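In what follows, a single structure is set out as structure tokens and then discussed.
Only one protein chain is missing from this complex, and each of the others stays in its spot.
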Amino acid sequence: MRDFVLKRVAALLLPFIQMYGLYVIFHGHVSPGGSFAGGIVVGLAFIAFATIYGLERGRAKVPEKATTLVESYGTLWYGLMGMIGIFKGAPFLANKLAGIDLGELGALSSGGLISLIGLGVGIRVASTMVALFFTMMEDES
Amino acid sequence: MIILLITLLATHVVLLAVAELPPYGMSGNPSYNQVAQRYIENAREDTGVLNVITAIVLDYRAYDTMFETIVLFTAVLAVIITLKTTEGEGGGT
Amino acid sequence: MRILLDKLIINYPYFAAVILFIIGALTVLTRSNLFKKLIGINIMESAIFLMFIAAGNIRGGAVPILDEANPRAPYINPVPSALMLTGIVVSISVTAFALALIIRLYQSYGTTDARRIAEMKREVT
Amino acid sequence: MSFTTVDYGTMVMLLILVVASLAMYFIKDLLHAVIVYGAYTLIMALVWLQMNTPDIAITEAAAGIAMTVLMMVAIYRTSRREE
Partner (left out) sequence: MTATIKANLPVFVVIAPLFVAFVLPTFARRIRLVESLVIAVGVLGLLGTGYLASLILIEKGIPIIYSMGGWSAPWGIELRVDSLGAFFLLVVAGVSLPVALFGVDNLTHEVGGSAQTTRFYVLYLLLSGALAGMAVTSDLFNVFVLVEVATLSCCGLVSARNHPRAAEAAFNYLILATLGSALILGGIGFLYIITGHLNMGLASQELGRVWRDYPHVVWMAASFLLVGFGVKAALFPLHVWLPDAHSTAPSPASAILSGLGVKGYMICFTKVLYNVFGTTLMREFAMHRILVLLGMIAIIAGSILALAQDELKRRLAFSTVAQVGYVFLGLGFANASGLTGTLFHMASHAVIKSGLFLAVGAIITTTGKHRISEMAGIGKKMPITMAVFTIGSLGLAGIPLFSGFIGKWYLLSGSLEAGGSLAAVVIIAGSVLCAAYLFPMIRIAYFEPAPVEDWQDPGVPQRIALVLLAAGVVILGVLPGPFLELAKGAALELLGSM
């Protein structure tokens, strides 16, 4: 755990792993991958940080309150995106029918609600992984 | 021994069914019908994304994906409710 | 028998899926260690995923990411892939919950063996 | 039907999958079984790359690693590796 090389290499690599995860989340609609895969990668980067640098420092990066909030409101975010359809007079979870601008094809912001929903799901999945890891590692009872 | 026999029997029965399925990898299979074709042809205009799978997951069948995130939410809550028990309470049973 | 084998060779991914499914079911039902049961469940689920994905594949087909510059002939069926994304998330949720229960059981009984846990329970009552 | 329609690469990978699942059935050491499970998910991801579904492949690779990590955490917490 106290290996110097491991810590150095992790410090070099982890930002890139996280960047890769975010890339996968953001490009889910133009290339393979998607919010789930990207979210898991981002979460795994945090887990790797916590295993290498110790649980306390990992917990300091992601406090329990944050994961709980992202958990619940990330899931609610999905539902609220669906409610946009209802407010615009279209069915639940409508995208094009709700009159949302789909954007330029192939661009990063295309797809209307799809990229927004994907972003929410990605962050949520990352926090889920972190929450699962810490809940299992920490001694409570 | 009996378990092995039952397993072999079950395997054989399932294999009979599987052998009957439409041949693997052909484009004329019944599941490759107008639904799949419509997804491929219209995904661009309908949803504005290039990855058809993302279009299906997050637009055509977004309701499923909502429940999928709810499954994860449920799992996290179940994990927390299982592991974060308060001490000193033995339960009634 | 001969015809069956011929058909199975054509449908070899389904064949493999059945074998994996049976091995997974055997692992769940005959191994008494809780981790082994969990791994068996995961093997079973991935066998089902294999069946779905194989049903969607087309030999020589293209990945269903639209490319206007050079439209390559036939795209594979995207529906099973979309469904299995959900399936994978379900399996990871089940795994996480089962692991939490295993940790909890180990804290109470000091073992991860289903048979030994059953014995201990009988001794208590 | 002849063997010409068979994709040998996929077939070999499926064979490896079957062998890996049998190994997981028989291996006594839980940590080893979990490591084999990690390999199993990676091969599975390769199979899905062969079947033209990179989306599933990338998700399976990530999810498989996540599951392996969680299983290792659980084994670390329960600390008795022998079955």
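As written, the chains take the letters A, B, C and D, and residue 1 is the first residue of each chain.
Here is the rule we go by: contacts are C-beta pairs under 8 Å (C-beta built on N, C-alpha and C of every residue); 3 or more make two chains touch, one makes a residue touch a chain.
Given the structure is predicted, the values throughout are model-derived calculations rather than measurements.
Peer 1: Of the chains you can see, which ones touch the chain that is left out?
Peer 2: Over the full assembly, the chain not pictured touches A, B, C.
Peer 1: Contacts of chain C with the missing chain: which residues?
Peer 2: Counting over the whole complex, chain C touches the hidden chain at residues 21, 25, 28, 34, 37-38, 41, 44-45, 48, 51-52, 55, 79-80, 83, 86-87, 90, 93-94, 97-98, 101-102, 104-105, 108-109, 117, 121.
Peer 1: Considering the whole complex, not just the chains shown, which residues of chain A touch the missing one?
Peer 2: The missing chain touches chain A at positions 68-69, 71-73, 75-76, 79, 82, 85-86, 89-97.
Peer 1: What is the set of chain B residues that contact the non-displayed chain in the whole complex?
Peer 2: Touching the missing chain: residues 13-14, 16-17, 20-22, 29-36, 38-39, 59-64, 67-68, 70-71, 73-75, 77-78, 80-82, 84-86, 89-93.
Assume only the chains that are shown with their structure count from here on.
Peer 1: So using the touch definition from the top, which pair is joined by more C-beta contacts, C-D or A-C?
Peer 2: C-D
Peer 1: Indicate the whole-number Å distance between the mean C-alpha point of chain A and the mean C-alpha point of chain C.
Peer 2: Chain A and chain C have C-alpha centres separated by 25 Å.
Peer 1: Per the centroid of Cα atoms for each chain, what is the distance between chain A and chain B, given in Å?
Peer 2: 21
Peer 1: Please set out, as single numbers or ranges, the residues of chain D touching at least two other chains.
Peer 2: Touching at least two other chains: 5, 53-55, 59, 63, 66, 70, 73-74, 77.
Peer 1: Considering chain A alone, which of its residues make contact with at least two other chains?
Peer 2: Expected reply: 30-32, 34, 36, 132, 135-136, 141.
Peer 1: Mind pulling up the chain D residues that touch chain A in the complex?
Peer 2: Residue positions touching the partner: 54-55, 57-59, 61-63, 65-66, 69-70, 73-74, 77.
Peer 1: Touching residues of chain C toward chain A in the complex: what are they?
Peer 2: Residues 63, 65, 85, 88-89, 96, 99-100, 103, 107.
Peer 1: Note which residues of chain C are touching chain B in the complex, please.
Peer 2: Residues in contact with chain B: 4, 7-8, 10-15, 17-19, 21-22, 26, 29-30, 54-59, 61, 64-67, 74-75, 77-83, 85-86, 89-90, 92-94, 96-97, 99-101, 103-104.
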